[in-house]
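Of the protein chains in this complex, all but one are displayed in their positions.
As written, the chains take the letters A, B, C and D, and residue 1 is the first residue of each chain.
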């Protein structure tokens, strides 16, 4: 792992709120992380924990209103993406940072051909003419493993199966050789056999193209197979962050631990009964001034209700936002 | 206003009802007659005073000048020599004869058939002479070939369009060749037509205008606006608008209103038969008398309650005159025996009803007697002025204790004679109805004949006939019979007046307003002489542009 | 797609025949009389003769097949004869108007230019104004523009043309004398000046009619845009770095137009028949005025033919809307 | 925790009725509230107004004709104004205020009834066509047919066939009212039917309909319970447009001479009758014109507000 290298993307204290009728939803609260060249950062967390919002905030993709990026900085290429003008931001989107969305069924425009949609960023960012763009689009489709690419360029999204559509999305994201690829649950909507195909493809492409990837999912199995480092989010905050083996072997945050326990495995022991995390995720209507997980936590104590825990470094590039030290089994003092 | 033909450029005429055809024999509508009068002409026509003037004929034949035979059975017309059609061919008595043949041909559906009634033959002793033979003595022999309704059409053009083939001759019907001042260049049915000056027109230097645009459609207000306020048009026909509206338009100063009075009378008819729907197919049949309108005092009271002066002022202003006759003109036919109607007398009306025993016994505000309530259904066609009349009259009648329900019916239904429709003015399935009627030309015989008993629309005659009130009076019928055989004009006038007085004094017909025809022309248009006895455009050849 | 279209075409034949029958019976029952516009001075016997000459006496089961024959066989033959100089029609009786005694189709053809110029143009103008209003209203939802758009379009929708038309005339023709109040149907465009005149005489009727179209279409456009602006593919386009104009005008617009095109297509028959009042006010004398004068004159062949043509237009537009939808939306397959 | 709170906890959470929620949501829509206020005002004006302003709208007072509205007195001292006729009088001296009130009664009644008729017809046909595949073709052809029917001859025929029986049964006013309402209603349901049909077809594929089928819900309740509530919002849109169209169609009928008898003022007819004198008496077109436009606008906003308020997803908690 190129640990010492300068991060390509450095996110500090990102804060995003949504203004809704019922009040402000604090969807992302002081999220910080960095992405190093060539690595794959996995982001896990349950639904609504702010994974997608975090990533979309980086590129200003949230509809505003209601979204409002309140603060923080996102350093990419020496610039703060939150401050650059819209045109500059657009020259980053799609060109230097590629984005793959969760639902391949709806993320492609149904009325344009697949080729057209792949060629769009090529023509805009790389200044290719129609012919060159078409050639490159065909290469891209071949790259993501779609047979008969030249002909399929002329097809419409609905003529593709779900897995193929997701490959098209990947091709679009890769079109301009981005330095960073953000994949927001790219396989959640797919079958396991297709998911396996995509994961395989991703591994291959990464070794070929060498870009840095952020991979959002809530499937720990996927993370285990693909990520270098993992970031666990809960209620708009990063609660734990560690290299992948470290996280699975040595989970620090009670949420991570619970999560690892709830999922049944296909090869391990079959539990008589699944462990569950009681309760519901919190509604993030106020900025956190206490641990968001405390109501569902089995080790919570008074302090958890009074302060929001910072991210404590536990060594090995591992940190966790919990007042309770899992290794020692006692609350931290400081 | 002398000079060469066509010197004044274009004249623009707007009729808010568009002509659908230029053959008056196939459509009796005023708009068609008047449009056609630019193109085709009769042998004689009426002037602005209702006098006959020779047109294509040398002179008007009379008994005095020997043109009409002593037995009143033949009339001999002499054409002006040298007349040519607009295509340059000469006009002959053959064309005159043909016009008669055309209109009376079987299956042609000629709208002017009545003009040629009783004509047995037309002889053409020479090129310029046409002799019309009648089967009966005609005290008034000026039906055929006289007036805008019975012009001369060209035999050469229409020879193949006789009878059932008449409707198929679209080109001919849309562009008849004529002797008139203009020649059609483009005719668009129900929309517009354009015509240019007839190079072969008989009078040198006429018409002054080189072309005419005759536009149709819209409504009277828009037509008035186009002449008075925007100046886009030179002449607007028949502006049936409320007087204050017209006056308002005239303030703009571009146009000027002209009016003339003919025989049109807005009248109310009082039904003498019972039209209760419960009667089924016996509705409106003579023999089922109306429950209360057969009572003369009720009819009289209803007449007395009406303020004709106010109605006329509101509805027609200076374009309406007061009248107490259904036959108001020409002057020699106008009776003065009924002038008491001119003043409204609400109290008097109440008194008449009171005296006849019509009192409000149940306190609902309306009079009744023997369980019969004075409650009338008052129908007319849909038209703004008529609805104002209805509103006013309703108010007065209700004041004297006659309940009034108003109904207005679309003109195409009301004036139609579809035997299947209950809403026609002839069926008269209402107690009271109102409309305007008049008669053509100057002779009232046919008009007055409309109120004889046998003219009552009945199921037996498929509801045809003009005696809508179903009025039956032996005295009246006798007068009518006498008139049919009377030739002397003064005697005829006496008879007509007597018949008029019966209708008035029986209060079968309540005349409301003697309506004038009012049109408007641009102040820059000279030579206009509004004529209600014939086509309004009768003298368009004399029109000219006033420079300035 | 082709077979779908053909199948729908075939199916529309019985529908149209049935519609024709219903219209015919409706007119048969309607109380109008073609003689009603004749002066009262024409005596009843003469009117009766005229009525006979029009063929009015015959029962409906004779006249309906006759009309069908004339409409579907004789008229196309005439049309064919005229174009190719053949003689299939062989003098057969065409559909003749009661009022003008001329072939109904000739009159209709005569009315087409002004109908297309004014009514057609107003629709085009109305739609062209409506689309940007709808787009901007949706893109800037709840902005002042959006609110004002709603307000103005509802007012426009609710003002009857007999009022707005006269108001325009009073202002622009009477007071300002800028524009003619009466449409000249004989005007032919030959050069620049006559073109300008044509424009001037079209402005007011077109505006009055366009107001109604704009009001409705912009509402649909707004709703459709709003639906699509929230879709995932919009986010994808933004993530590709596309500019806002491309995102809105290419990606969103194309999708939003799909349902709106249907609305637009289905609105066409309504506007042809529904321009009656406006045509009357400005004396455009197009199809609407033809229909209303025919109705008032109980010109049954004319009314029958025009309403039936409108019915054909309605059925065809339905079909076209569906087919168009299928063509424009790659997801839809009709086979 | 005490027992008491426990007991309270058990009570079903229902301190507020559903309609309270709807109302609360509705209140947040400013346009809707303004619209509702105006609609209430204009309805009261038309319904209750005649009791307070006790002038017979049909009474002619020729001496007091062409009275200008009262505000004219402010900037034109020579104007003929009178407190007895605050909105002025027409060319026959009828009080305009009384006429607008009476006209409002009729116009609103025509608008609402025709709209309800059209919506009921449209919804019924739309739901039937959308739900029962067998009926679809037939009903949609029928819709095409009605779309193709010309309104004018239809009304003429209806007048011919039904006027006398209706007049006999309901009296002249109600009779013609029913005819016109039926005429407008019968010729304006087609759009609603199409939209509803489309939505029902889409809803039919939704899982909750399948869920209802798995329970054994019969077609009738499937429609009333599951489909209708979910097509409420397009119906609402049609309804608001329908009300406007009905009021306007009625005025167009007056233009064509097929409307109410002349002594029956409606907004459309007052407007139409006043157009000729628009320049000299602008108020005569402004009053009815404003009444129509503002009513249409009000109903439109109410429709927007109701649509939001009736949707539990938007209403939230």
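In this section, a residue touches a chain if its C-beta (ideal position, glycine included) is under 8 Å from a C-beta of that chain, and two chains touch if they have at least 3 such contacts.
Following the convention adopted for this analysis, contacts and distances are computed from a predicted model.
Peer 1: Have a look at "Cobalt transporter CbiM", "Sulfurtransferase complex subunit TusD", "Oligopeptide transport system ATP-binding protein" or "Acyl-CoA dehydrogenase" and point out the UniProt protein name belonging to the hidden chain.
Peer 2: "Oligopeptide transport system ATP-binding protein"
Peer 1: Looking at the full complex, which residue from A:150, A:271, A:285 or A:330 touches the chain that isn't shown here?
Peer 2: A:271
Peer 1: Out of A:85, A:129 or A:193, which touches the unshown chain?
Peer 2: A:193
Peer 1: Of the residues listed, A:260, A:286, A:305 or A:330, which one is in contact with the missing chain?
Peer 2: Reading the full complex, the residue touching the unseen chain is A:260.
Peer 1: Which one, A:10, A:219 or A:295, makes contact with the chain that was left out?
Peer 2: Considering all chains, including the one not shown, the answer is A:219.
Peer 1: For review purposes, identify every residue of subunit D that touches the missing chain, sorted by number.
Peer 2: These residues of subunit D touch the chain that is not shown: 9-14, 18, 206-208, 210-218, 221, 225-226, 229-230, 232, 311-313, 316-317.
Peer 1: Considering the entire assembly, which residues of subunit A contact the chain that has been omitted?
Peer 2: Touching the missing chain: residues 46-48, 161-164, 190-197, 199-200, 218-225, 244-245, 248, 258-260, 262-268, 270-271, 273-277, 280-281.
By definition in this document, only the chains that are shown with their structure count from here on.
Peer 1: Compared with subunit D, which chain's mean CA position is the farthest off?
Peer 2: Of all chains, A has its centre farthest from that of subunit D.
Peer 1: For subunit B versus subunit C, what separation do you get between their C-alpha means, in angstrom?
Peer 2: The answer is 38 Å.
Peer 1: Roughly how far is subunit A from subunit B, centre to centre by C-alpha average, rounded to an integer in Å?
Peer 2: A distance of 90 Å separates the two centres.
Peer 1: Can you give the whole-Å distance between the Cα centres of subunit A and subunit D?
Peer 2: 52
Peer 1: Which residues belonging to subunit C are in contact with no fewer than two other chains?
Peer 2: Residues 31-32, 166, 174, 295 of subunit C touch two or more partner chains.
Peer 1: Can you list the residues of subunit B that touch 2 or more other chains?
Peer 2: Subunit B, residues with two or more chain partners: 221, 410-411, 413, 420-423.
Peer 1: Inside the complex, what are the residues of subunit C that reach subunit D?
Peer 2: Where subunit C meets subunit D, its residues are 15, 18-19, 22-23, 26-27, 29-32, 150-151, 154-155, 157-160, 162-163, 166-167, 170, 174, 269, 273, 276-277, 291-292, 295, 303, 307-308, 310-311, 314-315, 318.
Peer 1: Can you list the residues on subunit C that touch subunit A in the complex?
Peer 2: 231-233, 235-244, 246, 251, 254-255, 258, 328-331
Peer 1: Considering only the defined contacts, which subunit A positions touch subunit C in the complex?
Peer 2: Per the stated touch rule, the residues are 56, 59, 61, 86-87, 90-95, 98-99, 101, 103, 106-112, 120-121, 124-125, 156, 158-159, 169, 172.
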